[in-house]
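Starting off with a structure, shown below.
For this view, one protein chain was removed and the others were kept in their places.
All chains are identified by letter, namely A and B, in their written order; residue positions are counted from 1 within each chain.
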Amino acid sequence: MTTLALAPAIDRVPRRARPVRELLAGTLFVVPATMLLLAIILAPLLCLLILSVTDYEIGAMQIRWLGLANFEKALSDPVFRRAMGNTLLYVALVLPGGVFIGLLVALLVHGRTRSRAFYEVAYFLPVTATLIAMAAVWQFLLHPKLGPVNGLLKAAGFPEMAFISEPSLLIPTLAAIGLWNLIGFNMILFLAGLTAIPRDLYDAAEIDGAGGPIDRFLTVTWPQLAPTTMFVAVTTSITAFKVFDTVAVLTRGRDGSEVLLYAIYLEGFQYFKIGYSAALTVIFLAFMLAFSVFQAFQLDRKVHY
Amino acid sequence: MEHSLELERISKAFGKTGVLSDIDLAVEPGEFLSLVGPSGCGKSTLLRIISGLERQDSGQVRIAGRPVDVLSPRARNIAMVFQNYALYPHMSAAENIALPLMVDRLSLLERLPLIRHLSPRRKRIEAAISGEIGKVAEALQIEPLLARKPGQLSGGQRQRVALARAMVRQPSLFLMDEPLSNLDAQLRVHMRDELTDLHRRLGATFIYVTHDQIEAMTMSTRIAMLDGGRLAQIGSPADLYERPASLTVARFIGSPAINILPARLDPQGHVMLGALPTGLVASEGLAGPVSLGLRPEHIRLHAACERAMPMATLRRSEHHGADRLLHLDLTENRQTGLIVRVPQDETGQFQPGETYGIGFAPEKAHLFGPSGLRMATRTLPARIGAAA
Partner (left out) sequence: MKAVRFPLPAGRLLRFAGAHAVLLVGAAFMLLPFLWMLLTAIRAPDEILTGGLNPIPRSFHAVENFSAAMQQAPLLRFMVNGVIICSGILIIQLLVAIPAAYALAKLRFPGRGLLFAAVIGGLCIPIQVPALPIYLALAEFGLLDSYFAMMVPFFLSVFAIFLFRQTFRGFPDEILQAARVDGLGEFEILWRIVVPSALPAIAAFSIFSIVAHWNDLYWPMIVIQRMDYAPPPLGMLFFANSETGASYGVLMAGATIITAPLVIVFLLARRRFVQGITMTGIK
């Protein structure tokens, strides 16, 4: 009986002591993070939402509430619509290219043994390089008179191409540079996915007669890579949607190369139309959230597979 | 009648490490041959060579009398069941089972996404295939599971789907690499029965890799034991149990394991345990150390202290249902433990801590030379401890 009476008492001492200690330490540990979270994410977010429904401009005397007028203006503004269209075109070019070329390269590199390290370095190098500097290099490569690309075209008997001045060529040119910058990264993600495929499945496919390259791909590789492919597709979309650096160096948002982030930058930080720029940022945020929700949904499915 | 499978001088090395050397093997149609051996001895490698997933360095594989060395796995008309089942996770059980037939009967174009819908005969062939799947599924009692994906199946159910995928092409040769090792103990016993049944019903040849000697003993018509890349012994389960060709085989087969006692050959060839003659005489061989193998059920313990017997102290006695296992320590050689199996009703007489004499019938003992190989023996009329 005595032991029974004692047991809860013994149990209670550490139980009470631990939470106090944990509570103190835990609270203390998260104070800096919480304050920063409030200061540089939550408060700005709130500000942004408020600004987006005003006509605030730096130096303006008074602020008026506009309701959704900024958004209406954006949707009817030809410049913003062009920026939106160009951004989506850019994504539409980079997304399939980035996924499929990345996959192709990964498949080919995966089969190599001795040369694998070389190819990994070669394809990944553009990911590591500072994009601004390399954009300047591309600018030179594509220069109508001095660049080797046009030099090659001319040598092959084609007309000179104004990659960085002809408006209809701008987005495809930017997309090509974007792909150049991105493929190595996607390749690495696909290589990781390929390594995780159990060898047994390929053996089974071979026994079942599905040992040819196309059969192996359709029966094992492609279905097994499905989660990786989804993941790569979403990250590629997000990266593509945020295209900015190459625009800033190569075209400075010139006719034909207006993109979403550059438009936000110009409106907010060059023309100081803060309210309008905030509204554009909210639209940008909506896209980011949509991508993220899509990704979370996909990851969730992968877990429950 | 020609052999179902013949291996001739198969050798294989990975880089510099030799895995298999000079394996010769002939398997009759309808046999259930188990390949056993310690981990890493090359069982899977041999199976993969037979299936064509791996190429041997030298030697020949013949299936149904036909050399198959240049043939792809598919052309060898074999089926294989993998340890992890290797079911395609994105396909339903039915699709998994159908795949080998689809590949057989439809051209590549007819299997490609989208394009396949253009084929006029695809529907008809697929209907025929699903009929066959139905039959196989019925035989294995997995019809209710056909629509499920492997992720929604239990281990035993996956095992059966993998078997169905192997059976559906009606191969004459089944290769199985430790197909039961991922199942829990009870299911393993159950699937053992099912596999034996299946083997009888199909009449096909089974090559079955396992490192569970009980599986090998209970299911096989013959057992081939690999050791260090060589074939240590091949024979019926009874052969391997009663006449193990080497120490390794003797140790591997039988549970609890055989007792190995250090012994000596005297110049006349008498096998001596310490200073005591055993009544066993080696037919050849030099004087020197040898090993004496005694199965636990072949040792008798004598309470009365007869002087001409090795002595051992009972350390512990374990209940094993109908039998009891007695663990003893030899008095002369403390390092050597001894396990004796006695029927439950005889155990009353044995008390832990007591010392007993060890007796055995010499014709039941196995003698192994210094190289570990079995030595031929005969028995002398005078035997120690035989008087029970």
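By definition in this document, contacts are C-beta pairs under 8 Å (C-beta built on N, C-alpha and C of every residue); 3 or more make two chains touch, one makes a residue touch a chain.
Remember, predicted model here, so these are calculated numbers, not experimental data.
*Asks:* For the chain that's not shown, point to the residue among A:Met134, A:Leu201 or A:Val220 touching it.
*Replies:* Checking the options A:Met134, A:Leu201 or A:Val220, the one contacting the hidden chain is A:Met134.
*Asks:* Looking beyond the chains shown, say which of A:Val53, A:Ala83, A:Val105 or A:Leu174 touches the absent one.
*Replies:* Of the listed residues, the one touching the omitted chain is A:Val105.
*Asks:* Please output the residues of subunit A touching the missing chain, sorted low to high.
*Replies:* Touch with the absent chain occurs at residues 19, 21-23, 25-30, 32-34, 36-37, 40-45, 47-48, 51, 58, 101, 104-105, 108-109, 111-112, 115, 118-134, 136-141, 143, 145-148, 150-152, 155, 180, 183-185, 188-189, 192, 213, 231-232, 235, 242, 244-245, 248-249, 261, 264-265, 268-269, 274, 277-278, 281, 284-285, 288-289, 291-292.
Methods note: only the chains that are shown with their structure count from here on.
*Asks:* Tell me, which parts of subunit A touch subunit B in their complex?
*Replies:* For subunit A paired with subunit B, touching residues are 198, 200-201, 203-212, 214-215, 218-220, 223-224, 226, 305.
*Asks:* Residues of subunit B touching subunit A in their complex?
*Replies:* Against subunit A, subunit B makes touches at 48, 51-53, 72-74, 78-80, 82-84, 86-91, 99-100, 103-104, 108, 111-113, 151, 165.
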